[in-house]
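With one protein chain held back, the other chains of the complex are shown just where they sit.
So that you can tell them apart, the chains are marked A, B and C in the order they are listed, and the count of residues begins at 1 in each.
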Amino acid sequence: MGNVFGKYFTVTTFGESHGLAVGCVIDGCPPLIEISESDIQRELDRRRPGQSQISTFRNESDTCRILSGVYQGKTLGTPICIMVENKDQHPGDYDEIAKLWRPSHADFTYDAKYKIRDPRGGGRSSARETIGRVAAGAVAKKILKGVKITAWVESVNLLSMPAVQHTPTDEEINATPVRCPHLPTAEKMIELIKKARTMGDSVGGVIRCRMEGLPAGLGDPVFDRFEADLAKAMLSLPATKGFEIGSGFAGTRMFGSRHNDIFTLDENGNVTTKTNNAGGVLGGMTTSRPVDFRVAFKPTATIAKEQDTLSRDLKPVKVIGRGRHDPCVLPRAVPIVEAMAALVGVNALMSQRAITL
Amino acid sequence: MGNVFGKYFTVTTFGESHGLAVGCVIDGCPPLIEISESDIQRELDRRRPGQSQISTFRNESDTCRILSGVYQGKTLGTPICIMVENKDQHPGDYDEIAKLWRPSHADFTYDAKYKIRDPRGGGRSSARETIGRVAAGAVAKKILKGVKITAWVESVNLLSMPAVQHTPTDEEINATPVRCPHLPTAEKMIELIKKARTMGDSVGGVIRCRMEGLPAGLGDPVFDRFEADLAKAMLSLPATKGFEIGSGFAGTRMFGSRHNDIFTLDENGNVTTKTNNAGGVLGGMTTSRPVDFRVAFKPTATIAKEQDTLSRDLKPVKVIGRGRHDPCVLPRAVPIVEAMAALVGVNALMSQRAITL
Amino acid sequence: MGNVFGKYFTVTTFGESHGLAVGCVIDGCPPLIEISESDIQRELDRRRPGQSQISTFRNESDTCRILSGVYQGKTLGTPICIMVENKDQHPGDYDEIAKLWRPSHADFTYDAKYKIRDPRGGGRSSARETIGRVAAGAVAKKILKGVKITAWVESVNLLSMPAVQHTPTDEEINATPVRCPHLPTAEKMIELIKKARTMGDSVGGVIRCRMEGLPAGLGDPVFDRFEADLAKAMLSLPATKGFEIGSGFAGTRMFGSRHNDIFTLDENGNVTTKTNNAGGVLGGMTTSRPVDFRVAFKPTATIAKEQDTLSRDLKPVKVIGRGRHDPCVLPRAVPIVEAMAALVGVNALMSQRAITL
Partner (left out) sequence: MGNVFGKYFTVTTFGESHGLAVGCVIDGCPPLIEISESDIQRELDRRRPGQSQISTFRNESDTCRILSGVYQGKTLGTPICIMVENKDQHPGDYDEIAKLWRPSHADFTYDAKYKIRDPRGGGRSSARETIGRVAAGAVAKKILKGVKITAWVESVNLLSMPAVQHTPTDEEINATPVRCPHLPTAEKMIELIKKARTMGDSVGGVIRCRMEGLPAGLGDPVFDRFEADLAKAMLSLPATKGFEIGSGFAGTRMFGSRHNDIFTLDENGNVTTKTNNAGGVLGGMTTSRPVDFRVAFKPTATIAKEQDTLSRDLKPVKVIGRGRHDPCVLPRAVPIVEAMAALVGVNALMSQRAITL
């Protein structure tokens, strides 16, 4: 249950961290979309481990293969299965982890729910599950012609970049491995992340994302609001604890007369708003202004410090994180946030097509 | 599209603000649940307008009728249709609203999406849509035996109550119409809301909610995480701009070593955690600790000040809110947040039953 | 569960036979469709009881009201709730039925599934449940411009009309209350049905239906084949025991060389086939030739003869049908078959729009 996302462009991800493979099947992809393994690989490479000194040392090439649904470089309208084999497995000794519950990990809740779990590398709860999401998102982006989705790291722990006046360029974002487009802040973030690793500790932060170029009217007014589907998409990512769109929590401290976005015409005579406190959505539907949201990521649960916990037979034990892990998940989460945003966007687009006779 | 919530306990709401009726149909309610119109009415009365000086003056009795699915006081397992007729309609003159887009309302996006809208009282985008949610939530609460869902107003504009040490009681919350359990703060909030109304302005704030008594293991590990479904449920409510669970955005500023919740045994020998930064979920599944989240509500878009906007034919016009409205939606949103939380809880419970052979 | 039909044009029906009301909510109806209560009433009148000497004597006006989703004669794109109040209730004494299981009725299986049932008039298992389907089908037909759906009674018991060379006209079908367009056969059917009623017995038969004007390419190639969705729709109707499309069971006795439909061009230069053994579908998708199918209906379970059965406490008892019922359900099932076909058609159309960028 719960491994399927999207009503129209329907993505099912599969795979455990140390099983044979991870990947996804996409059902509902429109036909005639040009897509290649290299299009997908480019996005996978952005989330790949082992990219820099601030990420995990697990070394996976994460080479994808399209098993079905694409013929002569174009989608057939049939299910697209994309598979990445797991290579750099350290089967090693998971006996310890199998017998206890690591703090703030899902070991305990897996045991509570299923009475069984794959202890190797977190099993299904590994960040490797997101490979299927990124692969599907790469296909979704191809469909969203004219739409630019840009995510970046806005804060790490207490370090927060200044408010942006424009959407950062890909170059600005990728200038450093931390994917914060404000260079002075980025450098401090890198220092902090390295320091956290040295201390055997971890840090969290906030990713911001903008979707530009969406037409007005996407999303539905009641339960399937564009922002509701975004919120679900983002909170479905590992380690996330919050979501806000537009003015978000800060907007709760404004008066209505200041918060309201005034409609006006832009230089081309198109409808726009003077401000975008709404974050690009009104009543659950897009306004054509940038959809602008933030996602909160908690500090990585795996730390190299010794912690108290319980064993499966309810005895107090000590545990110390030994696996390869990211001291800060945010830089690698940037393409994942974008992928999920793309999935939400494509589904809203197809939903709108369905009612347009 | 988008008027259906829940895969198991499936709620479809219907109705426009000034149409004949609003309500819901619940498909998938288990049989043999004891429920009466008065159980539902009690919850509807909590969200009813005209309750106090700080809410809208629209006067609706909101009397519900169960049209189907209940026989001799018990659910049959068949669809439950609950209907509330709209009474206090001011058909009046909606010609003005029909021809323009009110700032930060859904008028523009409805027109963009559907090329048609019901201008009377916001049509489907009215808060009256939530009647169906509250009615369905009342049934859901009956199923969630042993679960206590408690929401309250934590902040209004800049006024924020002190951190709670325990979940407030219903009596504390309902001591004032603003539904903030901290009396000194509540009094200031009421003053502020009255002042906002006098000024023709509006205010927003934050609602906090706790679900206590849920067993461990509810929710699914990937897309249908308990917190993801909660986030979707909350962001599907009108005027919401943010959601956070547990430590939320503040947690992004903590180190992992402090953020991690240490497993231990409680006085009864049950598994618990020393802290609850997780907010009651790990890996998308409940831990049995309270599920603890916050929802951000923007200031009401309808204000009595004159504002610039555009007409449907793209001419600059002025608009001034004349309708009856709440200067602050939070007090009446408290039971709605609880209802949506109950719908998430019931669906997670039934999902878990489905895989338990 | 199971009271929802259709992924795009999503219909939820509700209501028990002797509850307050029956009806449906449609979510996903496109906006700007012209629809009125009289459009729906016309279809409801076709399935209404008390129309002739060969149907039940229950007298219901079945007057519908559109509670939501329609404004100034056009659909809004929001949920359409259509309600019919139950009037001619004979609350009378259902104590007997409540305590036993009528042969070939759903009393036993309801008790097995839910441990509770509404014994009044069959509760949810009444033919009155189909009112919601017919109402929704009336809306669906409005969307299917250029599509003509025609159902008729092809056989009753051993009486079968000759093979048709063309689709019968509405006039031919409605010339007699039995809705068989071949007059000599129709007259014999009416005699047989009257005789069955006199004998306290009942008869079954076969309804044939054709959908003309559907474009090629509707339906999906694997699970959601057009004919699979039709089969589900038809077998979801009370009293149905079989479905066949095109050559059906008879086609299993032909050789491939004769069964294959040869592609050719019609007089307008459009692709057609010389024969239509396929029944208008190939590989699950429409060919643009008429979709042509049959549905088998068993003889009505309620008969006025005394039968052996069991009481709920497993004692042998006698039962005799006393309620008002149809000795042959087929004539009134004609508009219901059409309604379900329309729902399948609209969903396939919207599905196709969703993938057409």
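The definition used in the following text is that contacts are C-beta pairs under 8 Å (C-beta built on N, C-alpha and C of every residue); 3 or more make two chains touch, one makes a residue touch a chain.
These numbers come from a predicted model, not from an experiment.
Novice: Which residue, A:A21, A:V164, A:M199 or A:V317, contacts the hidden chain when the whole complex is considered?
Specialist: Reading the full complex, the residue touching the unseen chain is A:A21.
Novice: Please pick, from C:H18, C:R48 or C:H105, the residue that touches the omitted chain in the full complex.
Specialist: C:H105
Novice: Which is it among B:V25, B:V84, B:I143 or B:L310 that touches the chain not included here?
Specialist: Considering all chains, including the one not shown, the answer is B:I143.
Novice: List the residues of subunit A that touch the chain left out of this view.
Specialist: Listed in rising order, the touching residues are 1-4, 8, 10, 12-16, 19-23, 25, 27-28, 31-32, 65-69, 71, 74, 76-81, 83, 113-118, 123-124.
Novice: Which parts of subunit B face the unshown chain closely enough to count as touching?
Specialist: 7-8, 28-31, 77-78, 143, 221, 349-351, 353-357
Novice: Over the whole complex, note the residues of subunit C touching the chain we left out.
Specialist: Here the touching residues of subunit C are 1-5, 13, 101, 103-106, 108-110, 112-114, 124-125, 129, 155, 157-158, 196, 200-206, 215-225, 227-236, 238, 240-249, 251-257, 259-265, 269, 271, 273, 277-279, 281-288, 296-303, 305, 307-310, 314, 316, 351-352, 354-355.
Convention: only the chains that are shown with their structure count from here on.
Novice: CA centre of subunit B versus CA centre of subunit C: separation in Å?
Specialist: So the centre of subunit B lies 39 Å away from the centre of subunit C.
Novice: Suppose each chain is reduced to the average of its Cα coordinates; what separation in Å results between subunit A and subunit B?
Specialist: 26
Novice: Can you list the residues of subunit A that touch 2 or more other chains?
Specialist: 221, 351, 354-355
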